[in-house]
Each structure stands twice: as structure tokens, then as C-alpha cells.
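Inspection log for the structure reproduced underneath, given as C-alpha cells.
A single protein chain has been removed from this complex, and every other one stays in its place.
Coming up: chain A.
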Amino acid sequence: MMKQSQNPGTGPGNSLRSRKIESMRRMLNLNAPTARLTSAGLSSAAGGPADSEEPQWKVLIYDRSGQDMISPLLTVKDLRDLGVTLHLPLHSDREPLSDVAAVYFMNPSEENLQRLGRDLAAGLYESYHLNFISPISRSKLEDLAQAAIGGNAVGQISRVVDQYTDFICLEEDLFVLRHHSADSLSYKALNRPDSSDEAMEAMLNEIAGGLFSVCVTLGAVPVIRCPAGNAAEAVAAKLDKKLRDNLRDARNSLFTGGGDSAAQYSFQRPLLLLLDRSLDLATMLHHPWTYQALVHDVLGSRLNRVELPQSGPPSHQQQQQKRTTAYDLLAEEDNFWSAQRGAPFPEVADAVKRNLEKYKQEEEKVGRLKRSMGFDAELDDKTVTDTMSVLNSAMSDLPALLAMKRSLDMHTNVATCLAEKIKARQLDLLFELEEKLLAKQSLDRPLVDVLADPEAGSFEDKLRLLLVAVLSDCPQASGAELDELLSQLNRLASEPSAALSSESGGLVDCAGLLKAAAYLRKWRALSGGGSYYVGGGSGGSGASGSGSGWLGGLSKGGSFLMEGVRNLVLRKHNLPAARIADCLMENRAGQAEVEEYRYFDPKLHRVTDPSQIPRQKQPFQEAIVFVVGGGNYIEYQNLVDLRRTSKSSGVTGAGGGGGGSGGGGRRITYGSTQLVTGCQFLLQLAELGQLT
């Protein structure tokens, strides 16, 4: 009954990202109904476009949200291959280009529509293809029609399309809802005591709309589960209603479309798990140790792009002339990154060294080739063709070699920068302490010492450590001792001499940040205890080596990068989000943790009694874990690891049969309203503390 082979819906061409890219490409091909597109990856076919018509040149116009969405997916080269000659922001001065089609990609907000109206009146382009990120309402459509009539441009509006794509897809299995306007949906916004009901409703509607877009892009109607009694439940109810209404409307349903959607052939429905951030606040404040999470937390990467300050000659740098180099981190094109992004940092340093040596060998080979070419000048037929073929192969290898060199350079720079910062702030020490706290083990050094140590991280780091201690019910950080620790931090904050500048460059309002601690104490008292690392790691805790025993590994693991940084090994434990996802995906009866979770199934016609809904009994192969209120690369990495371990150990439970044979192909996608670093989250908590 259960299929042993890999679920067709989980093939590599069907991830969220590839579908989103496909819909973007379709949009940029002017939604031509006859064009047949392949759903392959990013590289364009070698023979050029496969259409039989003339190429269409177009101009792409986007607003901030559109820009956030397109930039991680398509580079300028991809746009050029699709025939886009110019890409311009909506709110900029644009010249008339009277013989080019224009593709607009934006939110249907008031100011965007007004700007569009002005463009129509000015007659900037030959034809307009309007694509709205979220569906445009009827009243706004009428306003648009009026503007078009007023500007005499009705004949030029070729298409008006609602692209249900209100989310930003960062990786194959990672998405967020907002980036530049993230504050409207942040944890702080959702938990403010002084927000009105309408504002709350609006926020929840936005989140539900974003999730609806995700479902439409995947082409699947999921089964929704959520814990009861918080924002996640409200979102789940709204999403359920939206999906139900859409399915009801048989004429216009978005889920029974034609075409070759593979999701229609898969019999599995995905599981959409909605979690609230308040399930697990400690992970947000935790210091990370894996490569991608470190880059996000310490270097502040945004939308897969990280900026490193360039260290130029000091004489030219006066005041704040920051020269930064920006790097793009793309898992599809960068083998090193996709292999190493979940690895702990010392492994990354190792891998960089190994790859550097490999690259040097390749370079050596090419150099030898170059030298030997000059001597074989005979015109003997055989040698010429041989040299030709050797040259050809070298020529075709060269781009790959150059790409490898570029990626190695980038990663060397990034890793060096990271290592410097880790050493300066002793992040390895903090990580180790936090891991022990979260696993409820005893600490080597009392917290008082660590907080007093001026070397151990910036003020924010210390505060994060303290808050993690509070959240994990450490005996050293409760009651009176906590007060003492807080007062110590207070003293630290009020010292004028201490250089208390945060990583982002501005000065830190330390007293304000301490309010976060007050907020958390109150919250903890109200919400009762939460369990974090229950049982110290359920999924095979493996080698739980802590730092100090591994000093001998320094020489092996390190070069210049790793001096002074301990070679810590991550324990294999599951964060709460991953644990719950695992339980729900396996779908066995009688699991205590998830008994109370609500169950929504939009495909059922009539819900007479919510407690008697027929539930799906089989384990789920695909899941989307969505956290309302903010997400983190640590959680994301944890889910990726979960998927990997479940794949290797076979799918247990009712349907696995004789081992999953490496297939079973579980896919877990992680999403959130936004991705926050620890310091940003700390700031949000502090502001919440100020409001209460």
C-alpha cells in the first residue's frame, strides 16, 4: 500500500523554489499560453530560446517586495536570457520606451496603483502586463480601470494577473514572508499588549495570505495542524477558511488546474504545521555554531547576500568610509556552500583548506598544459587533433576552475572574518555554555564569572546567555541569584568607559535591553515551564564531545583560522520544532506531546463536529513547518538534519516496511514570517518589555 519508491512529489524539480522560479519565468515570458517551458534549473539552454516566434524584449518594473522576491532567485544574466533588457524600481524616474512591453510586478497597494496610473497616463511603454503579488481586490481593480480610462491606455493593458506568490523563497526548502517590511509581522508586533483587534486581524490575514500563496505555488492542499490557544491557531483557522472557499469555487479553483503538475499525481498531501514562536524562545537567543547560521548571526547576511568590510590600506580610510565587498551565497551553484553550510565551524575551516589544496593541484595541471603546448609545434595530423582535443577539454574545464577559485576566495574571506569575530567575542565559549544550559547540565564556570569576564562577548552576547539561562530554568539564574546577575549587568551597562558598541555599529542602549530580561521573567511566570531538550537528545545523541576534551584536535583541525577557537562538536539533539514535526509526520497514535494539537482539513466538505474529523492515518512524507513570529537558521538546520537522519535510518512507523532503502524521500520545508538574528530578537524583546 505504501509506496517504496520515492514519492514523485518530492523530486528535485518540485521544490518550492523551483516552482517559484518557474512561475516567475512564465510571468516574464508574458504568460504566453502557447509557450512550452521546461521546469529545469536556472541555466538556460545552450541553443538559445526554444520559441518559434521572434524574441520579445521587455522591461521589468518592480516595487520593494518584488525586488526582495526576485533577487534571490534570478540574476541579471537570467533576466537577460529571458529577454528582459531593463529592470527598474517602480518609484523611480523612468523614461518613455515606446516600443517595449513592460512587465509590472508589485503589491496592489494604494501608492503603487497611483504610480501605475501616472505611468499609464504618461504612456511610457507599448503594452503593460500587470502582475500582482497578492490578489487585487475588486474595488482597487475598478480604480485601476478608471485610471486606465482616464489615461487612454485601456488598449495597452494586455494582461492583469494575480500571481499568488506572496513569499520570499531563499533556499530550496526555506522561505520567509517578509524582508524589508518585516516589522509589521514581527514577534513584537504580534505580541504587543496595546495593539488593536483590527490591527491583529490584519496581521493574521496577511500571514494567512502568504501561506495561501505557498500552498497555491506548491499546488497542494495540506492538512493543517497547530497547537491550540495562540496566534498559530488563529492563522490556521483563517487559512483553512481560505482554502475551503477556494476549493468550493469549482470554476475558479486554483488547485485543480491543467498542465503537468506533478503534485496532482502524488497521493500524499503535505502536512502544514503552524507553530508559534513562544514555543521556543531560547533558540532565537542561542549562539549558533554551524556555518550558515553563523554567517547570518555574526556577519548579518540578508537575502543570501553577505557584506564583508574590506580592509584597505589604512591611510585611505578616514572616518567611516566603509568599503564592503558583497558575496552571494547560493546553494545551487556553489558546491562548497551546499555541502558545508550545515557543518560546525571547525569542519568548515578544514574543508576550506582541503579544497584550496585541490584547487592548487588543478591549477598546476593547467599550468603544465600551458607550458607543454608551446613545444609541440609539429603539424602532424594526429598531434594537431590531439592538442585540439586537449585544448578543448582544458577550455571547457576552465570556467569550472575559475568558478571554484571564486568560491574558494569568497569562503576563505568569510571564514576568516568569522573566525576573527568568534575569537574576539569568545563565541565558542558562549555556545558551549548555552548548550549545557539547554541540556540542563551543570556548568563548569558559574554564570557570575562569565558575566564579569570582559573578554567573553559583547554586552548583548552576555545578555543573551543570561536569558537562555532564564529560559532553561537554570538554578543559577532564578530568584535572588538572577537579581544579582541582572544588577551586575546593570553595572556593566552603566560603565561609561566600556566600549559597548554592537556589531551593527551603533551604540547599544543597554538599559533598554535589560528590560528584555524583565519581560522574559514575566512571560515565563505566566506561561509556565516549557521543555526544551527533553531527554537530552532523542534522535541519537551520538558523540557529545564537549569542548575541553578536544584541545588535541586543534592542530588537526586548524590552520591560521582556528588558533584559539575550540574544536567543538555539535550534539545531535532535536529542538522542539523538529521534535514536534517528527512526531506529527510519523502520525502514530498516542504521542503525548501532540495530543492537544488541532487538526484542520480543508478538503473535507462539511465539518459538523470538530472532534470527529476523520484523520489521515498514514505518516506524512512532506511537511511544511511554519513558525509565526520569527525564525532562525538554527531551527532550519535542525530540520535539515532531521530529514537527513530520518532518510538514512529509514522511515519508521506504519508504512515503512522493510526499511526505506534510502528513499522514502521525506521533504521538510521551513518557513517563517521573517528571519531574525539573536540581537534583533533581543531588541524586540526589549521593546516588548518597555511596553508592558
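Just so it is clear, a contact is a pair of C-beta atoms (placed from the backbone, for glycine too) under 8 Å apart; a residue touches a chain by one contact, two chains touch by 3 or more; residues count from 1.
FYI, contacts and distances are computed from a predicted model.
Colleague: What protein name does the UniProt record of the undisplayed chain give, "Elongator complex protein 4", "t-SNARE coiled-coil homology domain-containing protein", "Proteasome subunit alpha type" or "Dolichyl-phosphate-mannose--protein mannosyltransferase"?
Modeller: Going by UniProt, the chain not displayed is called "t-SNARE coiled-coil homology domain-containing protein".
Colleague: So which of A:Val103, A:Leu116 or A:Ile136 would be touching the chain we can't see?
Modeller: Answering carefully, the residue with contact to the hidden chain is A:Ile136.
Colleague: Can you list, in ascending order, the chain A residues touching the missing chain?
Modeller: 19, 22-23, 26-27, 31, 46-49, 52-55, 57, 59, 62, 67-68, 70-72, 75-77, 79-81, 83, 85-88, 94-95, 97-100, 123, 126, 131, 135-136, 141-142, 144-146, 148-149, 152-165, 216-217, 219, 252, 254, 257-261, 303, 305, 307, 318-324, 326, 328
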